[in-house]
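Every protein chain but one is kept in place in this view of the complex.
Showing subunit A:
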Amino acid sequence: MGKIEWAMWANEQALASGLILLTGGIVAVAGQFRDWQFAAYAIAAGVFVCLLEYPRGKRNKGTSVERTGQYCFTVCVKSFGPLTRNYYVRAFVHAAICVPGGFLLATVLGCVCLGIASLIYLAAAIRGEHWEPILPAKDSARQPVGESIKCPPQNPPPRPPAETRRKRVDDLEGAAYVNPIPVTANE
């Protein structure tokens, strides 16, 4: 199991917060709640957080499972370089984004969730984790079969040493081993 990578949980939490923020925003805008301008902001913030968090980062150890169709998001997020790579930046961005959500009841839940995600990211950053994109492996393990498969084998197949080979009992003559070079006693 090994070392806990907090960023993995932070990622799940932040993605969920993004969705909650978005939902809260949509409800408040659709219902034209008082101060719904904050909700309009929450919609934008929710979408931004979801886009940022959708591509899952690579795990240090073991296999990383991608989210469905995350590849193009990965490329976009990767293009921001150190801004998206560094988890201190993420922790700060989330902490900043969540603040205006606190002014409207509908977005309070999303705001608090995102705050928690930000804290987990901070913990991840302090432990020295950073975001690495999951990209398809360049050299796949299985090479395509070469043209040589059509040619006859060059090397003989592996055989047991001569002395351990089984003699065919029914044909003793044929099974007898004939030395290619005459053998004489060493004098």
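By definition in this document, a residue touches a chain if its C-beta (ideal position, glycine included) is under 8 Å from a C-beta of that chain, and two chains touch if they have at least 3 such contacts; residues count from 1.
Following the convention adopted for this analysis, contacts and distances are computed from a predicted model.
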Subject >> Name under which UniProt lists the unshown chain, selected from "Exosome complex component CSL4", "Cytoplasmic tRNA 2-thiolation protein 2", "Rab family gtpase" or "FAD-binding FR-type domain-containing protein" >> reply: "FAD-binding FR-type domain-containing protein"
Original post:
For subunit A, which residues lie in contact with the unshown chain of the complex?
Top reply: 1-2, 4-6, 8-9, 12-13, 16, 20, 23-24, 27-28, 31, 33-34, 56, 59, 62, 65, 103-106, 108-109, 112-113, 116, 157-158, 160, 166
